[in-house]
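Dropping the structure in here first, questions after.
Apart from one protein chain that is not included, each protein chain of the complex appears where it belongs.
Showing chain A:
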Amino acid sequence: MIKKVISIVVLALIIVSCSSSDSDSPDAPSGTSDNFDRQAMLVYWADAIIMPVLDDVNSELEALVQAKDAFVSTPNQANLEGLRTAWLSAYKVWQYAEMFNVGKADEIGYYKQMNIYPTNIILIESNISNGSYDLGNSGNNAAVGFPALDYLLFGVATTDADIVAIYSTSVNASNYTTYLSDVVNKMKMLTETVVASWNSGYRADYVNRSGNSQTSAVNETVNDFVNYYERGLRSAKFGIPAGVFSNNPLPEKVEGYYSKVYSKELATEALAAVEAFFIGNAYNSTTTGPSLKAYLEYLNKSDISSSVLTQFGQAQNGIQVLNPNFNQQIQNDNSKMTLVYDALQIGVVLLKVDMLQAFQIQLDQGYVDNDGD
């Protein structure tokens, strides 16, 4: 009897210790596939969406660096305009990249150095006048990236002539030029780092983590997507400036506050990016592939995916009637801003509750014990 009991217990311990169950367990080997092939989805996400987007951000930033070099060497109205055009073009492409906070991007705090707004102009000005700073320090996150450029290119003075003068004839001109140059170069360097990691091994790692654990690539990407939708799109672009989280509207917190007229354009791109990822549109193309929508349909939950798309559509319609300058919109008629917020908010429930329940993707909570109650 005792031998039997002991051998059963020993066998059980062996089975348990060999099986994966804790969060730190390695993922299942690649190559497994049921009818829905998550690895194919990861391959598609990597090859058709994430890497092309990052490549595009990188080439946009290359153009930005050139435009900046031209302006720095010859600060004049024409070069300022060229620089602004390159900035806007890159900023719009950036809206497609911000949600992919995985791998190197997560490790180096990529998005936090690219698009934290409102930008901190006191910090920027003190950096400029001191002439010494470490832009990579997280304390400077609100003094770098696209929002800092928004200030440097549109907000350092009231007229274009005065702005050009800041970089050419003012006492501190060389400090301003250096800072502008450093900010742009930093953005380019960060992007190169992220692109390089995808090209040198991270892609293989990414597509092979196709299991369902907290460290799998599907879980990571979906968590990032949902978080971006909630934080980056819903809160940062609409909720916070519209005063949803404060007693009063905070119109100075809109994206593109200093350039004034681009906040709607940027938000439109951001929502389009979210929708494209959900549907599985290849970057800059209407070709579709395996996606969250397809995954929901595979699980017989197409009612959820169609509700999500309806919500995206409602939000997009709500955005279309807004003033190109959200700051103005909030001051004139904030209710139209909160309408968009409300439409996006219903989307949060659909994505975070209905979709994540269908996928059984857990939020990262750092604690695993559960007996299901």
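As a convention for this text, a residue touches a chain if its C-beta (ideal position, glycine included) is under 8 Å from a C-beta of that chain, and two chains touch if they have at least 3 such contacts; residues count from 1.
Here is the rule we go by: contacts and distances are computed from a predicted model.
Q: Have a look at "Hydrogenase expression/formation protein", "3-isopropylmalate dehydratase small subunit", "Acyl-CoA dehydrogenase, C-terminal domain" or "Vitamin K-dependent gamma-carboxylase" and point out the UniProt protein name belonging to the hidden chain.
A: "Vitamin K-dependent gamma-carboxylase"
Q: Which residue among A:A161, A:A196 or A:V349 touches the omitted chain?
A: Answer from the full complex: A:V349 touches the omitted chain.
Q: Which one touches the absent chain: A:V43, A:V222, A:V274 or A:I304?
A: A:I304
Q: Looking at A:G103, A:G155 or A:G211, which makes contact with the chain not pictured?
A: Candidates A:G103, A:G155 or A:G211; residue touching the omitted chain: A:G211.
Q: In the full complex, which residues of chain A touch the absent chain?
A: 1-2, 4-5, 8-9, 11-12, 15-16, 19-23, 27-29, 32-35, 38, 210-213, 216, 239, 243-248, 299, 303-304, 348-350, 352-354, 356-360, 363-373
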